[in-house]
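Scroll down for the structure; my scribbles are underneath it.
Not every chain of the complex is shown here; the ones you see sit where they belong.
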Amino acid sequence: MIIVMEANTDQKHIDEVIKKIKSLGYSPHIIKGIERTIIGAVGDEREKTRLQSLESMSGVESVVPILKPHKLASRQVRTEGSTISVNKNVKVGAKEFIVMAGPCSVESEKQIVETAKAVKASGAKVLRGGAFKPRTSPYSFQGLEEEGLKLLALAREETGLPFVTEVMNPREVDLVAKYTDVIQIGARNVQNFSLLKEIGRLKKPILLKRGMMTTIQEFLMSAEYVMSEGNHQVILCERGIRTFETATRNTLDISCIPVLKNETHLPIIIDPSHATGHWQFINPMSKASAAAGADGLMIEVHIKPEESFSDGAQTLKPSKFDRLMKELRPFVEAAGKAL
Amino acid sequence: MIIVMEANTDQKHIDEVIKKIKSLGYSPHIIKGIERTIIGAVGDEREKTRLQSLESMSGVESVVPILKPHKLASRQVRTEGSTISVNKNVKVGAKEFIVMAGPCSVESEKQIVETAKAVKASGAKVLRGGAFKPRTSPYSFQGLEEEGLKLLALAREETGLPFVTEVMNPREVDLVAKYTDVIQIGARNVQNFSLLKEIGRLKKPILLKRGMMTTIQEFLMSAEYVMSEGNHQVILCERGIRTFETATRNTLDISCIPVLKNETHLPIIIDPSHATGHWQFINPMSKASAAAGADGLMIEVHIKPEESFSDGAQTLKPSKFDRLMKELRPFVEAAGKAL
């Protein structure tokens, strides 16, 4: 931590801050500048009371943190990238570029099984589909719940594809975990710390979506919540952040791929469907994600998008998904991965 | 809903959209413009499948919603403002301007009882204090949990002040409800729909904080979640939204007060402590909130801010809080309320 004192502060205030820093177990280092004094506080600020509250002391202008607050998720802890096994064949973060595809919500046996067959035929390795749906309105379709989980399991049986599905309520974690291969935490729950602790006790891979309001630092701290409970199998997923631009539903922050690759050993996949909100933009954004070094994609596919209960506008038909998978290959390969 | 067709679309595509609109139970009204056709779909889009998925049909450029999606929270449903009773003396949304004050976290008996006495002496009507804390880092102080609830109850006994405290986990709702007068849903849980449904079954007032990246429409939909389960006692609380500006921790969206007053009958209070993140700015922002028509404030006060476990930089000392309460009165009165 660096404590920046106000210009021309009294020595008395500086002495009080130094005393306080020592009492909290840090070593103070004073630098007298031309206009103001700054004080470096040496010590691991992740282990102790944070020094941020020094800002309320007289004469203190600001407190600037230096250390990154995450540990287990950090690239410093583990230099090479982590590989997360979805099942014995499918690994996220390894050589293979993993595409997860399927409908927004599970709606019926026919819908989920046919979609699963279609996406498998085109090369998807994981099926996605929601059984518990976080909808902005209480009057919207809320998902088939356990019935949806059963239909996903049936689709897995028929196709061999493992699946990922969302859990929203700590009370339902065990139920969802009983069926699914990968547990998804949705964007709106990225800082639902009770839920993060709960799934941190599982032995299943977690797909953690970045919130539309979450900085990369906060996103990694949410991964850290899961990991600090013992579950290190976390796959990060960027799905667009909220900005002033309205031409797309959210703004896909593709730069987060190299930033995350720099900061963490966890694998990163991209969801261009929720990010853009329009099916026309999914194809180029998928290619851009592969080119920037993502480990995979998550894409909404539905056998009849115009009849889907939710998110139809951003959903690909199987034929368009198939074309995307074919066009994607050279980009994936140029990025050093295999599809 | 208005469906905007692409310029120069084939009549065939227009016919298909019309057929679809009818099949979903809406009446289509066609307007042929100079360049493009638009189709109005008349019907209550809150009762039926949303038409948004029409966007995936050929020839459709965009789908524009017309009706506001909230019902129970809407000003149309209830013309006069709602009044929420915290206890038999304290009402939010009535003539009296209600100030809630206290520490970020409950830390000890001495700290909470002394702070409660101090804020009561200055005119606060409700005590605030966190027992379960949503912290960005798993390594930060997470709250005293049930012990904290007991200390809040003790402070209530000693001062007569009712209190508000946060709940984060559906599993802990009953525990928190057993002790508290008002249940707070924090900014990070504003779209934790499982939690919203859970507290919607209670008979206690809810203080619902706006998320830092929640639109006003989404915020009202979250209130609607609580109300649709039967609990209409919702107090809205703005606490700053995330923007590009870093001079303050968040940007306090004071304009939301007249916008919300226009759209909903629910009362609105403002939290300038979290919004600004610096104690120096709480005084002017409190006055501005009262002037803009807020029903009350929520302010962080701690007997020793520089020793607080969290949020010290944005916390007032009792003496500064007392000065604020004195200075606030003419603004509250000019706005037609009493303090």
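So that you can tell them apart, the chains are marked A and B in the order they are listed, and the count of residues begins at 1 in each.
Just so we're on the same page, a contact is a pair of C-beta atoms (placed from the backbone, for glycine too) under 8 Å apart; a residue touches a chain by one contact, two chains touch by 3 or more.
Nothing here was measured: the structure is a model prediction, and the numbers come from that model.
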Overall number of sequence copies in the complex as this file defines it, 2 displayed: 4
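FYI, only the chains that are shown with their structure count from here on.
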Angle, in degrees to the nearest 5, of the Cα rotation that carries chain A onto chain B: 180
Interchain centroid distance [CA atoms averaged], chain A/chain B, Å: 25
Complex interface listing, chain B residues touching chain A: 20, 46-47, 49-50, 52-57, 63, 69, 71, 134-141, 168-172, 188-189, 191-194, 197, 211-213, 218, 221, 224-225, 228-229, 242, 278-279, 305-313, 315
